[in-house]
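The complex appears here minus one protein chain, its other protein chains still in place.
Labels run A, B and C following the written order; every chain starts at residue 1.
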Amino acid sequence: MEHECGTPVEQARVRAGMTVNELVSEMGKAGAYNAGSLFKAAAILEEMLSDESTVKFFGLAGAMVPGGMGGIVEDLIRDGYIDVLVSTGANLTHDVIEAIGCRHYHGSEMCDDVELFEEEINRIYDVYLPSQAFISFEEFMQETFGEIEDGTTISIAAMCRHIGERLDSGILAAAAEANIPVYCPALQDSMIGLQYWLFNQTHKVTVDAFGDMNRMLDACFTAERAGALLVGGGVPKNYIFQSMLMTPKGFEYAVQLTGDRPDLGGLSGATLDEAKSWGKVTGKAGAQTVYGDATITLPLLIAAVRERIGR
Amino acid sequence: MEHECGTPVEQARVRAGMTVNELVSEMGKAGAYNAGSLFKAAAILEEMLSDESTVKFFGLAGAMVPGGMGGIVEDLIRDGYIDVLVSTGANLTHDVIEAIGCRHYHGSEMCDDVELFEEEINRIYDVYLPSQAFISFEEFMQETFGEIEDGTTISIAAMCRHIGERLDSGILAAAAEANIPVYCPALQDSMIGLQYWLFNQTHKVTVDAFGDMNRMLDACFTAERAGALLVGGGVPKNYIFQSMLMTPKGFEYAVQLTGDRPDLGGLSGATLDEAKSWGKVTGKAGAQTVYGDATITLPLLIAAVRERIGR
Amino acid sequence: MEHECGTPVEQARVRAGMTVNELVSEMGKAGAYNAGSLFKAAAILEEMLSDESTVKFFGLAGAMVPGGMGGIVEDLIRDGYIDVLVSTGANLTHDVIEAIGCRHYHGSEMCDDVELFEEEINRIYDVYLPSQAFISFEEFMQETFGEIEDGTTISIAAMCRHIGERLDSGILAAAAEANIPVYCPALQDSMIGLQYWLFNQTHKVTVDAFGDMNRMLDACFTAERAGALLVGGGVPKNYIFQSMLMTPKGFEYAVQLTGDRPDLGGLSGATLDEAKSWGKVTGKAGAQTVYGDATITLPLLIAAVRERIGR
Partner (left out) sequence: MEHECGTPVEQARVRAGMTVNELVSEMGKAGAYNAGSLFKAAAILEEMLSDESTVKFFGLAGAMVPGGMGGIVEDLIRDGYIDVLVSTGANLTHDVIEAIGCRHYHGSEMCDDVELFEEEINRIYDVYLPSQAFISFEEFMQETFGEIEDGTTISIAAMCRHIGERLDSGILAAAAEANIPVYCPALQDSMIGLQYWLFNQTHKVTVDAFGDMNRMLDACFTAERAGALLVGGGVPKNYIFQSMLMTPKGFEYAVQLTGDRPDLGGLSGATLDEAKSWGKVTGKAGAQTVYGDATITLPLLIAAVRERIGR
């Protein structure tokens, strides 16, 4: 192959009062390393979110809700930028906790965790969550599960919908209102799952692990085009990508924000090029990974793209 | 608190022909950074694996089987060092692929993934897996699922057991022979899951997402002591730790090998101290994280501990 | 110690057209992980840059100029926000290359480096630099060195000043105009160093390795207050910090943007708390590290702080 030098690197300039997209444009002129990747990701995401014919998948992994990123996801749902959400159980658990009025608090990672335990404070890096929250959470979950008729068999998305309909704010509430599915293949691996287990000691509701798969795969089969915005990796990234494997198609847009690295072999850090070898992402797809902390790259990316789209 | 200087750092010495544990002991004399952590982890794991009264949990995340680490896990099971295995669906999928005689191959991450796709080679960093393997895999899985009576409701561990009983080698086969449970909360998030979906288009077998939870929690409730060896994070790490939350106990031994970092907030990189604030790990537990690529730290750790234990 | 829960985590909200500091404020409300760190760093840097009585040190490591971050440093110098600059030789080399009209170009890290070599293109991750640039660079450097009188003994900062006075744009030019010193302890470890070696084959100019140390230490001794903004680690970080060791003082402001991690033991990833044990940073200092790619965090931080300061 012949290697072309592209456009010259421009030295980025920043000034007081510039907008987020103006900043991201400066990063694009500089265009190197992850700043360049972020700019490319913004271009891909702008096109993807503006494309009516594209079914928009969103993968949510990592402790994003305790880290205050849930609001951005909630707003994306409310504004019609997400058609299918796949999340970890933990993010949904913390979403419920916030929706029922409990809060996460700013703390510090420099602390004595044994003392924190005695003080009944649970830590997520530098975020503190008092155990008290789980008492209100249990009350809410047991009451919510109690409204499911005994003897029923439901899917995980149906259960997420059932929960969301009983909340006024947050991701699950927004998804229920917007009538978009929330898939959580490992729901049992979360506090919601533990609450369900507790509930099921005295009730009989069966959760069909595969109850959502037809609808998820149909979304891939029927999509004229498909795009994915992936925050972190884990189950959400793989579940979104593998669903496309059953179709002759692949994702035509893919943006991944991850703090992992490819050289460890794990999926969470795997490049989107690797996904092309599997056919999960098409060869001609607009695909870009941005390495870094998603609590920085997600707000930066979404604010820039919203400015470009104008809403 | 008063800070004590511990023993002096000894300059590590290495010589031709030294055994793995001799090397790890030298790392312990040096005792700094992740080499020091590995030495501490070996001491904890030696005690944990030697302790008859300890129920031993093993969490398996990351692309460990394609990376050739499955044999170490298989041997740990066969030698009685694992009582409960929690895995990602991907590791089980690749375990089946190897067990039915298909192979993963050495490749390179410096490649053209679009060409790989055309050549029907799927890439996992620098490991290549020809698509051909998935044809044999489909045959085996469909035949295996076909032996489950229609109308049944089974749990994920029961399905893993059913698969393992039909294999001669690998993790699932060893677990079935050793009669230890293999939990995989997100089984649908894997090729095994996709094969099951395919099977279920024409059959009716219900997989109860929560069908394993009683047995998993019982293992925690009834354990005199509990220890966990966690390779990677993800669902396996959280599922093992959360199960202890429902008991008044916590893990008394915990060793984590991860390539993630704590400052991103995600569970996979979270310290074991953080787990103490939740009560997942006890305040007095022997707990150590080693940061690095588990394909290096796992063999190093297990070879050293086996040398110490003598088998 | 008693652990206090701080203010609640607010879910960050982003909207079209928001300014960079509005975005950083949202990150501050969320306040977790590195987004929270960036917000804290902005508060420290705002105070540091607004404090007339503070001598402002800037450490520049990593391939920042090829990555298009040199302009931000140049502007900080021109606007009086840097009193002492410590840089790697590589950043100064690439600054000269741009200042004499040669350019770096956008390329790709997915390439054949052996072919690139044959095409005389040098790669810095995804930035390409044609070898042609080094021919113009050699001409300029040899001419510039030629203007130093034979038999002289000069310091590294004096040589950097000498070079900067012959340039119209970039970091060295701005520093010369602003009359601030540029220290580069490892100048010989750069293309500038190699050019000097070539020059010295036929001339006799002695570069006194320690010729700048008095002035550097005086800056620390005489500073009423001292603050440091560190991009990357390496020699610049250590040289800035160690200079304070010879005084009874320590840095009262310190912000570090790094992609390294503490657990490897190296200085580049070391926390600023570690620096407190040495007395390099005072116990009461405002000190914050932000982990991530500086091509994202530096523009974000500087744009936000400039908006706060109003220029």
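Rule of thumb we're sticking to: a contact is a pair of C-beta atoms (placed from the backbone, for glycine too) under 8 Å apart; a residue touches a chain by one contact, two chains touch by 3 or more.
Please read all numbers here as calculations on a predicted model, not as lab measurements.
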item	value
Displayed chains contacted by the hidden chain, counting the whole assembly	A, B, C
Option touching the unshown chain, where C:Glu22, C:Asp260 or C:Glu307 are the choices	C:Asp260
Hidden partner chain, touching residue among A:Val24, A:Cys220 or A:Leu264	A:Leu264
Candidates C:Gly193, C:Gly227, C:Gly286 or C:Pro299 - the one touching the absent chain	C:Gly193
Residue ranges of subunit C at the interface with the undisplayed chain	61-63, 66-67, 90, 109, 113-114, 116-117, 121-125, 127, 153, 156, 185-191, 193-194, 196-198, 200, 206-210, 213-214, 217, 232, 234-235, 238-239, 242, 245-246, 259-270, 273-279, 283, 293-295
Residue ranges of subunit B at the interface with the undisplayed chain	1-20, 23, 26-27, 29-36, 38, 63, 65-72, 74-75, 98, 103-107, 110-112, 115-116, 119, 121, 124-128, 130, 273, 291-293, 295-297, 299-300, 302-303, 306-307, 309-311
Residues in subunit A touching the chain absent from view	32-34, 37, 261, 263-265, 291
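By our rule, only the chains that are shown with their structure count from here on.
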item	value
Graph class of chain-chain contacts, one of line, ring, star, complete, other	complete
Identity of the most central chain, Cα criterion	A
Copies subunit C and subunit A - interface residue numbers shared by over half, same or different	same
Centroid distance [mean C-alpha coordinates] between subunit B and subunit A, Å	25
Of all residues in subunit A, the ones touching two or more other chains	63, 66-67, 116, 121, 124-125, 127, 273, 293, 295
